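As structure tokens, the structure follows; a few thoughts come after it.
Just one protein chain is left out here, and the rest sit where they should.
We call the chains A and B, going by the order they appear; numbering starts again at 1 in every chain.
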Amino acid sequence: MGGNVGYQLDFSVVWDALPSLLWACLGTIGLAVSGMLLAIVIGVGGVMLRDSRFKPARWAVMAFVELIRNTPFLVQIFFIFFALPLIGLRLDPTPTAILALGINGGAYAIEIIRGGVQSIGKGQIEAGLALGLHKAQVFRLIVLKPALRAIFPSLTSQFVLLTLTTSVASAISAYELTSVAQQIESNTFRSFEVYGTITVFYLVMSWLLMRVFDQISRRYFSYPVK
Amino acid sequence: MAAANASPAPASAQPMIAMRGVEKWYGDYKALTDINLTVASGEKIVLCGPSGSGKSTLIRCINHLEPYSAGEIRVDGTLLGDDRKTIDAVRREVGMVFQQFNLFPHLTVMQNCTLAPMRSRGLGKAQAEAVARRLLDRVKILDQADKFPAQLSGGQQQRVAIARALCMKPKVMLFDEPTSALDPEMVKEVLDTMISLAEDGMTMICVTHEMGFARQVADRVIFMAGGAIVEEGHPAEFFKAPKHERTRKFLGEILGH
């Protein structure tokens, strides 16, 4: 550790590495977006199983949610990393990281989506049925938009959280910002400069994501509620 | 299948709603006991009784929001079974107004009214909107057509809910405590709407404690307790000389204060 007094900050190595760092930002976003899409798929499927009549499926989903939510992502990603080859799946670190992020995010998505569906009052569904609409129509025309509106804030903050979590994927050397930064750091020993800079990059990314989702939310969920 | 059993009776004599020996169980709890009720076309029924007496359950069985456990229900001759075809057929003919309005918050007043006619009856947009405009005008709320439900008062929302149900051109209207969730000053505008609907000859079943409305509009008042029909009669005799002790007690409580 360079704990010497009189250390001179030198950001030139960061400047030199800027292109590869910016590309790595795209890697991070790619990891987060694919992870989140997988998480939503798992979330929707999980909710259907969670509320199905088949008891073992309900129990399995509940156990999955508790297991994922009460263990660190780092341990999960290591476990998956080592478990995949044993079941004959040889994946590169990046797809492995996407899988791990999706599974982790999926456990949270199940709870969020379930809450959204439950937030739609029974009366809304009954009113739709009483008007002669079918179940599928009631879901599509009446439940979906208000439910999406209800879960949108939690889902987006979950997405930002997942984006920040991608940095842990550096532990298995997936392609994303932190692992690229680690390479640069190990070549230059400019730890503080490199990590300080990408910390700012993360801050900008999460801020931008929040802005984008805020705009989406304003555009699509702008009907008034009391 | 069940629909095929519907015996076509002569149109004039055929009741709009016929319930025979209807029972409803929630697990071990019996919510409705041996309900026999016939409602003629154009008849106005007021259902009253203490809370938990089964009046909401009864009308919710008529459009199959609650499946009934025994007996039979016929709506305009169609035997209401558990199959989708008859349920759909019945729901298209039976409109319902809820205590909590249940307007769709993400749709405008106009969209609330055109949704079911377009999706369920297959009307075109222009046609559905024309119908909706006429009925919104009728409940005196046409000027709010482009607003969202949350921008309206409770009374206005309930009038929209009535218009929404009428847009399906139902033969029967069910009202489930339509004024109970309203502030007192808004009750009248909703009752006036219901009265004018009654004057036009709509077949109506209303669960309500508005006894003034019952006196003015009802052909029959039915009193329920413990899941069974205890007593029924023309409002004049029902209010003047109730036969059963429970009815007297109930009327004393709600008219007394």
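Before moving on, here are some points about what is shown:
Simple rule for what comes next: a residue touches a chain if its C-beta (ideal position, glycine included) is under 8 Å from a C-beta of that chain, and two chains touch if they have at least 3 such contacts.
The working rule: contacts and distances are computed from a predicted model.
Choosing from "Sarcosine oxidase gamma subunit", "Electron transfer flavoprotein subunit beta", "3-isopropylmalate dehydratase large subunit" or "Amino acid ABC transporter permease", the protein name stored in UniProt for the chain missing from the display reads "Amino acid ABC transporter permease".
Shown chains touched by the hidden one, complex as a whole: A.
Within the complete assembly, A:Y195 is the residue of A:F11, A:F139, A:F152 or A:Y195 that touches the hidden chain. Residue A:L74 is the one among A:V13, A:A60 or A:L74 that touches the chain missing from this view.
Listed by residue number, the positions of subunit A touching the unshown chain are 1-5, 7, 9, 66-67, 69-76, 78-79, 82-83, 86, 160, 164-168, 170-171, 178, 191-192, 195-196, 198-199, 202-203, 206-207.
Please note the rule applied: only the chains that are shown with their structure count from here on.
The distance from the centre of subunit A to the centre of subunit B, with each centre set as the mean of the Cα atoms, comes to 47 Å. Looking at the complex, you find that subunit A touches subunit B at residues 121, 123-124, 126-134, 137, 141-142, 145-146, 149, 223-226.
Residues of subunit B that touch subunit A in their complex: 63, 65, 84, 88, 91-92, 94-96, 98, 100, 102-107, 115-116, 119-121, 148, 150-151, 161, 164-165, 168.
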